[in-house]
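Down below is the structure, laid out as structure tokens.
All protein chains of the complex are present and in place, except for one that has been dropped.
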Amino acid sequence: MLPFFVGRLTQAMAVMVAVALVAFALFTYVGDPINNMVGEQTTRADRDKLRESLGLNDPVPLQFARFVANAAVGNFGISYRLKRPVDELIAERMPATLELVLISALVSLAIGIPLGVYTAIRRHSLISRFILTASLAGVSLPTFIIGIGLIYLFAVHWGVLPSFGRGEVTSLGWWSTGLLTASGLKALILPVTTVSLFQITLILRLVRAEMLEVLRSDYIRFARARGLTNRAINFGHAFKNTLVPVITIAGLNIASLIAFSIIAETVFQWPGMGFLFIQAIEFVDIPIMAAYLVMAALVFVTINLCVDMLYFVIDPRLADDASTLPVQSR
Amino acid sequence: MSGAANDPGSAGAGAIRRLLDHDLVYSFLSSPLTVVAAVVTGVIFIATGLAPWLAPHEPFNPATLSLMDAFTVPAWMDGGTSRYILGTDDLGRDMLSTIMHGARISIIVGFSAVMLGMTLGVGLGVLSGYLGGWFEIVVMRLADIQLTIPGILVALLIDGIARGLLPREQHADLMIYVIILAIGLSDWPQFARVTRSATLVEKRLDYVAAARLTGIGPMTIMIRHILPNVMRPVLVLATVGLALAIIAEATLSFLGVGMPPTTPSLGTLIRVGGDFLYSGEWWITLFPALVLVTLVLAVNLLGDWLRDALDPKLR
Partner (left out) sequence: MKVWKYSGALALVLAVVFAVPAQAETVLRWSSQGDALTLDPHSQNEGPTVTMSLQMYEPLVGRDSSMKKQPALATSWSLTDPNTWQFKLRQGVAFHDGTPFTAADVVFSFQRAASDSSDFKPNTKGIVSVEAVDDFTVDIVLEMPNPLLPDQITNVFIMSKAWAEANNVVEPQDYKQQEETYAIRNANGTGPFKLELREPDIRTVLVRNDEWWGLSRDPHNIDRIEFRPISNKATRVAALLSGEIDFLLDPPLQDLKRIDGTSGLKTLRVNQMRTIFLGMDQGVAELRTSNVKGKNPFADLRVRRAMYQAIDIEAIREKVMRGLSIPAGFVVPPGVNGHTPARDARLPYDPAAAKALLADAGYPDGFSVRLDCPNNRYNNDERICQAVVGMFGAIGVDVDLDAIRKSLHFPKIENRETDFYLLGWGAPSTLDAQLTFLLLTHSKGEWNPTGYSNPKADALIEALPIELDLDKRNAKMAELWKIVQDDIVYLPLHHQVISWGMSDKLDIPIVPNNMPQFRWARLAS
């Protein structure tokens, strides 16, 4: 257990250092931070003074060390565009994104897993074929088209659901939630649907593939030969054994959902981190880009680490080979 | 074996023969949906590939445009004209021609990105599978790391960095390369993984050992012997990857960080046309969207069939 754990932790740290390097490079080499901070009329002397006071004349390793030290306590400086501390901005937007992501993850698992199991057990039934073909549409419809279409139908045409924003939010300390008001819940429906459709298809197909694999395995054949009921085989053995990859999927699913939420947030004007990030890219707002990158990487790395740990707990034999297990598709 | 290896054409031809042998053709013809998908894909590829010659209008030549023709409705509606079968957009450009050119860019970007990702991924995959050691560890850990970060995010990041580094004036001209690079680089780990594991299997087989014994260099072995044998899963990945790359490009363009309106791809057309969704000029956004969805669906269907046909495990 310990070597495995240490190995994974080292890898996670390596990832974070690499990401921090990229983020630092963004700061240092992409655009001149001074030009982004001061007005056009600022004199050269003032610029030089500012450069000196910000430590931009120090050796690069020293600057990097300072960047890491600041990043470690969540200090990414001030947004060029919004002129506010980036950590505050991210903290403000995080609840919106996480709520969207977690609920979408639950929805796509709740729909994807049963459909995956069904299509694996009833491989040749008409319904299965239909589900599989229809699910292809799920990966073929770009997320943004789904979003626009849903707004057109549900918000404008039928006028039953809101077209943008989070609705009424309630503050629970620093966390703002849309789950406690009717308008907040209604506002979730369309974005969650938009984000989930693609994921449902992915999960369905992965669960089906895993399930088929297990059903083909020898011990299931033995079980069948022993005369166990289909029900017992399917759920008592086969499904239980697909649980491992399903955990991976669920975990990694959250990571890719964070990325997909960028699109949904743009379409639905959802005030989350993804929307902030897209605007930052458009305006080359480096502090936000760097912070988002580090934050996202941290989330991904943490999720991966947790998944690996769970793996080990469920089936220690798998630990060595964890990297060959199914990964999310993009 | 060695005789065949000396003939440069034989490895490729052999691979194709291996691909086409047994019941591949049969399974293709017995699935009507796949045939339809293949036909649709073919039609779209040909129509867009030959867009400069086939398109009824030159949508990007200002001399042939008239703003007064803007917002012409499709031909079958009241006020439509057979001159513009699918109507015109806000600048008076023929929709059909604009879509043909736009899909062309989408396909070029998708194709190039997959090629880039595939070349990089397969190259690194074969090398790390064959060489092993620290090279394999580094490459595979890199792939692991990148796989934990969703592709669209990697693409967005590369795009954002390029935007900051390139002079503004050149954005429009260089954007297509940036996007190819962004999508391609976000795509390689999958290829690398599949290729590596296939290489590991092939490496242990007798014929590779035999080839090695006859004194053939590792480069030759990798290219002539191992590569053709890992092409099956790679082909499946590439097909699915093409659909995903086309979607990724459209998404980037839709988010406003992709192809500029002066050289629009399908995603850009949908984004620009989206402004007219509620004003009654629905065709400006609907037709590009339909083409995009049809194209991706068709490619996905082909990929699905290819996976079933080439991956006996799932048959």
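Note that the chains are named A and B in the order they appear, and that numbering of residues resets to 1 at the start of each chain.
Following the convention adopted for this analysis, a contact is a pair of C-beta atoms (placed from the backbone, for glycine too) under 8 Å apart; a residue touches a chain by one contact, two chains touch by 3 or more.
Here the structure is a predicted model, which is why all the values come from computation and not from measurement.
Engineer: Pick out which of A:9, A:155 or A:309 touches the chain that's been left out of the picture.
Structural biologist: A:155
Engineer: Looking at the whole complex, which of A:78, A:91 or A:309 touches the chain that is not displayed?
Structural biologist: Considering the complete complex, A:78 is the one touching the chain left out.
Engineer: Across the whole complex, list the residues on subunit B that are touched by the chain not included here.
Structural biologist: Counting over the whole complex, subunit B touches the hidden chain at residues 61-63, 65-68, 70-71, 90-92, 168-169, 172, 261-262, 274-281.
Engineer: In the complete complex, which positions of subunit A touch the hidden chain?
Structural biologist: 37-40, 46, 50, 53-54, 77-78, 82-85, 88, 92, 106, 110, 148, 151-152, 155-156, 159, 162-165, 168, 170, 179-185, 266-269, 271, 276, 279, 283
Here, only the chains that are shown with their structure count from here on.
Engineer: Please give the residue numbers of subunit B that touch subunit A in the complex, ascending.
Structural biologist: 33, 140-141, 144-145, 147-153, 156-157, 159-161, 163-165, 186-187, 190, 193, 197, 240, 243-244, 247-248, 250-251, 254-257, 267, 270, 274, 277-278, 289, 292-293, 296-297, 300-301, 304, 313-314
Engineer: Could you list, by residue number, the parts of subunit A that touch subunit B in their complex?
Structural biologist: Contacts found on subunit A: 11, 14-15, 18, 22, 26, 29-31, 133, 136-137, 139-145, 148, 152, 156, 209, 212-213, 216, 252, 255-256, 258-260, 262-263, 266, 277-278, 280-282, 284, 286, 289, 293, 296-297, 300-301, 303-304, 323-324, 327-330.
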